[in-house]
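Shown here: the complex without one of its protein chains, the others still in place.
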Amino acid sequence: MSTRFTRLAALVAALSLAIAACGGSQASNPPGGSAPASGVASQPPGEKVTFRMTTWAGEGEAKELQELVLDKINAAQSEYEIVHEAAPADYYTKIQTALAGGTGADFLWLSQEYVAGYASRGALLDLTEVLKTVDAPTAKVEGYFPKVMNTAVYQDKVYGLPWISQPVVLYYNPALFDAAGIAYPDDTWDWAKFAETAKALTKDDQYGFSANGWPPLHMFIWQAGGEVISEDLASSPIDSPEAIAGAEFYKSLIFNGDCCPTEDVLLEQGFSEMFKAGKVAMFMGGASDTFESADGVALDIRAAVPPKGPKSRTTFAWTGSTVVNAKVANPDLAAKALVALTDGIHRWKIVSPLTELANAEVITASFPEKWRAQKGQQVDAIIAATQDMRSFNVIPRQQEWDDLFWREFQDKLYHDQGTAADLAKAARPKLEELLP
Amino acid sequence: MPVFGWYAETLVRYVIVAVAIVVVMLLTYRGLRAAGVRREAATGFALIIPWFLGFLIWNLFPVVASLYLSLTDYNILQAPNIVGLANYQQLAEDAQFWASLRLTMAYSAITVPLGLILSLFAATLLNQGVRGVGLWRTLYYLPAILPAFVTALLWRLMLLPTRTGLVNSATEPVWSLFGDTPPRWFLDPGTVLWGFVIMSFWGVFGANTVIMLAGLKNIPKDLYEAADVDGAGLRAKFRHITVPQLTPTLFYLLVMGIIAGIQVFDQGLFVRVPRENFLNVYLYQQGFTFFHMGYASAIAWVMLVIILVLTLAVFRSSSAWVYYEGEVKR
Partner (left out) sequence: MSAPSITVEAGRRGLKSSPGPLRRLVAKAPVYLFLTFGAVFALVPFIWMVSTALKTPGQLFRFPPEWIPNPVAWSNFGEAWNALPFGAMVLNSVFVTTLAMIGELASAAVVAYGFARFHFRFRNVFFLLMLSSMMLPWVVTLIPGFLIWKQFGLINTFDPLTVGALFAWGPFYVFLLRQFFLGVSKDIEEAAVVDGANAMQVLWFVMLPLVRPVLLAVAVLSFQGNWNNFKGALIYLQEPLTRFTLPLGLQFFQASISNEAPRWHLMMAMSLLMVIPVVILFFLAQRQFIEGIQLGGVKG
């Protein structure tokens, strides 16, 4: 009995030691390049530094990122290696958990609404000074479209490098225009002409235009000369006459059966699917959207600049930036790697936010062979759209602001629960509470 | 190919932990007996050691941490600062919180009992000696193993606000009595709840029915045979044999239903449109989207208290209606 007991006790002691050993060591991490649990890439000098990069890229995008960008960078130099960790689902939950646990990657993709939030909460590295040490066009903040670069700047400090800015263009189906004998959209179009044409093209189960909250209302407010969040982030003038004008124009289109599908029809048939199926004549989409038929053939879809509003032809450009973890071990090398990475992505994604790369050859060449013809027809409009593209003015509490803006203003407006003027007046104070 | 070293590492630790647990169980038994505890109690406690260890390691810290965090302004990215009961005060005045709470409680109050009845019905059907019952059972279980996004699309088709939606077209004779427009389900605040209730019917195809079926199968046949001898009809057999024998299972499903119902989450993500959503979804939004993890923790604790109170009530009532064969006093 007692021998058994002693043996057991010895076993327990041995096991506890073993568990403690296992827990303490890094043996559980695979060899060859995975950073230690603290997320810091610390390697003995003279060896390649490994940078981990988390993105939301799904299967196709991840493969392209690896082959077109990362492999080339890693092969071209021997100071560092960038390893990609894909998180295609629940992206922000995953990176926040990792950051909270200290296992956050060195580089992260953030869409425009998030940079200010992460920067203001101390998660990101201030790149302003360290970028100046890198000698490359991509490192020069001035080389970017200013209103796009803004989304990666917080309190005058640079926290990331934008890798894409996709301007919204007006796609249209030439066949439907031909059938109705109406001239294609061009750069003389304004709001009135646009609305009129949309109505003219709506008959039977065909519609002139389609909206469901996309394109963003902000675009129309900007075109009317208004702002939803002022540039100095101090006010939300959504009840100014200009903003109201933009909101009312959008309201006259969305779900209005005379020119656009109603909400019910959109739910039934799918928003972008209707355009691809030839049921909608005009569609506002991002510059890199592609359209194919049921048999996988590229459709004949052309593009024009969006119609101009009362004050400008501003278009919305969806922007994503790569940011750097505040806890990164070698900021200088990280900056270098970031610049190389961003440069690679600029040549892959459309449209690059660098002014010098926003030209026809680069854009068309960035598309795979299958889409060259379709995009070739659209490239002029895309370039024209980049001339006046911008993204949001972002505050640290942007997600709450967006949620409130939708619930208290847009949702109610589109569902006839008040006039634009009344709803804006009521919502403005609540929105301004969230400003910094 | 995966590196088999990964498997080996985990396997080694797995075995070590398993053995360690057994060792601790034995030591606990010995220790308790040596301390004069009687056999039954010592054995019982030793048997629950795996859970107890797990509780100490994996549950205690998160529970205490979340309670602590509910008293802070934790935003995930920075160290938390204590703010006392501010989160709870904010809760009390948060209209969205109350709206979510109402929706969630209404949802649970309707779907939990309804789910029990439907599962019992389905399990009884699947317990009949019909031909190919194995096939039927598998068919009925199929929906439970389909990934969420598949059923999400199904519900999109089912609950479209137009007359082409599957539910609307099937129930046309009913709603056409009240007018020309079919129910708009998630687009209409008045029918949002009922849309979710219909979605909950889906739960019939899954774990609850399987468990209910196991419960039915556990009823000894000779009870029914004896009843046949006494000339009992179907309804009497159901009332006096099936239901009492099933009460342990029903108790389980009721408690689990409450716990799961109040924490309903996935359904809320399926639908793109509702203006108000479930508590757990609101919680997620506050915690992970708005960086208000401290506030989310406060909401979580309110939810825990609600669930605990309801569960305790059910437990208290159980002595009145749950019949355990093995606990019959001689």
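As written, the chain order gives the labels A and B, with residue 1 at the start of each chain.
Everything that follows uses one rule, which is that contacts are C-beta pairs under 8 Å (C-beta built on N, C-alpha and C of every residue); 3 or more make two chains touch, one makes a residue touch a chain.
Quick caveat, the model's predicted, so the values are computed rather than measured.
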Hidden partner chain, touching residue among A:117, A:160, A:286 or A:309: A:286
Message: Contact with the hidden chain only, please: which subunit A residues?
response: 22-26, 28-30, 34, 37, 52, 56-62, 83-91, 93-94, 97, 100-103, 111, 164, 166, 268-270, 273-274, 276-277, 286, 288-289, 292-297, 318, 320, 349
Query: If the missing chain were put back, which residues of subunit B would it touch?
result: 1-3, 6-7, 9-11, 13-14, 17-18, 21, 37, 40-48, 50-55, 57-59, 61-63, 65-66, 69, 76, 121-122, 125-126, 128, 130, 133-134, 136-147, 149-151, 153-154, 157, 164, 166, 204-205, 207, 210-211, 213-223, 225-226, 228-229, 245, 248-249, 251-252, 255-256, 259, 263, 265, 280, 283-284, 287-288, 293, 296-297, 300-301, 303-304, 307-308, 311-312, 315, 324-328
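Here is the rule we go by: only the chains that are shown with their structure count from here on.
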- line: Taking each chain's centre as the mean of its CA atoms, subunit A sits from subunit B at a distance in Å of 37
Field: Complex contact set, residues of subunit A against subunit B
entry: 5, 8-9, 11-12, 15-16, 18-19, 22, 27-28, 30, 92-93, 96, 99-100, 117-118, 121-123, 263-265, 267-268, 397, 399-400, 403, 407, 411
Message: Show me the residue ranges of subunit B that touch subunit A in the complex, using the header's touch definition.
response: 3, 5-6, 9, 13, 16-17, 19-20, 23-24, 26-27, 30, 75-78, 156, 160-162, 164, 184, 187, 273, 275, 285, 288-291
